[in-house]
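Missing here: one protein chain of the complex. Every other protein chain is in place.
All chains are identified by letter, namely A and B, in their written order; residue positions are counted from 1 within each chain.
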Amino acid sequence: MSTDNRMLTMAEALREAMGIAMDERPEVFILGEDIGIYGGAFGVTGDLYHRFSPERVIDTPISELGIVGAAVGAALSGMRPIVEIQFSDFTAQAMDQIANQAAKIHFMLGGALHVPLVLRTPQGSGTGAAAQHSQNLETWFANVPGLKVVVPSNPADAKGLLLSAIDDPNPVIFLEHKLLYKIPGRDPVPEGAIRIPLGVSKVVREGKDLTLVATGIMVNKSFEVAEKLAAEGISITLIDPRTISPLDMNPIFESVEKTGRLLVVQEGPSHGGFINEVIARVSESSSFGSLIAPIKRLAGMNIPIPYAPQLEKAAVPQIEDIEVAARELVKSWR
Amino acid sequence: MTVERLLMGHPLSSPDHARHALLYMYRIRKFEEAVEDLFGRGMMHGTMHLSIGQEAGPTGMCLALKLEDQITSTHRGHGHCIAKGADLTRMMAELLGKEIGYCGGRGGSMHIADAETGNLGANGVVGGGIPIAVGAALASKLQKKGTVAVSFFGDGAMNEGAFHEAANLAAIWKLPVILFCENNKYGMSSSTETAFAIDRLADRGLGYGIPGVTVDGNDVVAVYEACEAAVARARNGEGPTLIETVTYRWKGHSRSDKNLYRTKEEIEEWKHLDPIPNFISKVLAAGILNQEEIDAIAKMAQDQIIEAVNNAAQAKSAVPDGLLEAVFKAVSA
Partner (left out) sequence: MSFRYPVVMPKMSMTMETGELIDYHVKVGDRVSSGDVLFEVMTDKIDMEVESPADGVVEQLIGEVGATVDIGKPVLILLTDTEVMAFDFGGEPAQLPPAPAIVEALPVIEAVVAVPQISVPEVTAPVAVAPVIVSHTYKAVPKARVAAAETGIDLRTIVPTGPDRTIMYSDVINRHPTEEQLKRQAANRALIARGIEMTQNIPQASFTRSVTVSDSGLPHLMSAWARVLRSRPELNVSGKDGSLNPQVGVATIIESKYGSALPVYKDPDLLDMKTLSELVSTTSTAARHGKVPLAMLSGATTTVFDLRSYQMTSTTPRLFPHQVTALTIGESSGGAIAVSLTIDLRYCDFYDGAGALDLLVKTL
């Protein structure tokens, strides 16, 4: 632990985690499209190909179904594969292997076999890549029992969560927002193999007026809003579930009981979105009786992500939207 | 749990080998007949896909495999499972929804797996097991284990994208995998004539740089010989082989099949090509076993199946307790 103030980008943090895991365990290997010499479409694997070997950082043909299936088979046979799918949108090509095979094998086969597999993939809008390269798909996976779903919001969490995901004996879908790859987080990334357990929500900041639950890049946007509104005397608790499935609701319940107000934010479309699960669980719980305001959600419009920058921006919640919603909830409801 | 160690070698190479091949083919036949009976009487739940008529394929293939070699299987997978050495009682118990069943009643007929015999599982999705077998072979290569993976699949699966992607990966990485196509002429009701524009499905290997072999799938000897060569190739690091076994399923796709898409005459014709008498005639001609010994093997197989059914029926039914906890394997501290 030489330095405690290393400000890495998320791409660097993820690469560090994979390097550590590959040093620790010979059974860890990576496979994916253009992850070798090219270093990954978003540069996440970077120099791992040179640090390790072509046998452990395997460049594959453009063949998502094939490589996810091969990763499932390897995982069943003593390996711990990390598959990189270039864009989360392309997981649709591999969905049989993800949803019907990897997710179900442990349960369906009576626990005889298990699938220690990590599927890393970038998601999210903001790059002008339009409808087939910009989706937020955590809800697809969260709706399949047998998959764990991680959505990191910052480099330090990304590193610790990825190390735990690689350790996990079950398939883990690791969804990385592509706009976060190149930016350093607010907190330094600790050196070494520091793991963050899956299924533990993080309280990013504490406040007494509003509970704000956000995922992925929306955590960053919400944090800015919380800081800004603090100057107006509005104090916000910001919670980042980090793992969509399994979902740790306890800090959310505790906070709602204190603040009585809940705002949930995600980038993906609202219909059937993950945030609805948070709302449903609060509604079913005794925390419901603590609410002094209607629950408010902010999510992407129920449309494919459009191309033009002004259209793309309009399709997903922006900082201003979060700010208005947070202020309105606190000001109007007492 | 006792696992019957598989015997390896040519089915005509010794009386033991012949007995083994015959016993396994009879076991598969009798197992399927028992399942049909139980289902017909409403004592078995769900649906079932019988492999009566196709016994020579898995038996011949598995005679070329070691216990630690791996297989992936299909919805019509009882034969593969038995041939790889699975416990008959646990198989039957699974079909009857019992706790001692291979999947504790959670999988049923289409999802039996057996880690001890290298069976990575039957599959409810056509073609689903092919990339998985390729991945098992990739693991074998990376770990230098020297094991071979076999993917059983039907003719229908060869038109799934999974076959093509898996075949290509197996070829470019020279993986120790055998793509074992059981061409039983029909993918449910669509015949290979309507679903393919080629006569020999093994020709599909050419496009991937994989040798393709077509053999009589009702001749356990021919199947063994092709498989033995493919396994040797795989273990030598020469890569995958595509084996097409031409065979026939006597029964419908599943129980609700009315056989509208094929004629009685066709079914009759194939029943004359029954793989069991086919092998018996070879064994008798070679003088390896006599008729008495053969009858005893048939009786033994039937007794084993009856015993498996009785043991399974007496076992405790699976209960819903703990289903939620069964979704994920526990993370060890």
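Throughout what follows, a residue touches a chain if its C-beta (ideal position, glycine included) is under 8 Å from a C-beta of that chain, and two chains touch if they have at least 3 such contacts.
Because the structure is a prediction, the values reported are computed rather than measured.
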| item | value |
| --- | --- |
| Omitted chain's touching partners, listed by label | A, B |
| Contact with the hidden chain (one of B:Met188, B:Leu206, B:Ala286 or B:Val319) | B:Val319 |
| Residues belonging to subunit B that touch the chain removed from view | 30, 33-34, 37-43, 45-47, 97, 255-256, 258, 268, 271, 302, 305-306, 309-310, 313-317, 319-320 |
| Footprint left on subunit A by the chain that the document does not show | 260, 284-286, 288-294, 332-334 |
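Operating definition for what follows: only the chains that are shown with their structure count from here on.
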| item | value |
| --- | --- |
| Centroid spacing, where centroids are CA-atom means, of subunit A and subunit B in whole angstrom | 40 |
| Complex contacts: residues of subunit A adjacent to subunit B | 27, 29, 55, 60-61, 63, 65-79, 81, 96-97, 100-101, 105-114, 145-146, 148, 167-170, 198 |
| In the complex, subunit B residues that touch subunit A | 70, 72, 94, 101-107, 111-115, 120-121, 123-125, 128, 130-140, 142-143, 149, 161-162, 165-166, 168-169, 172, 326-332 |
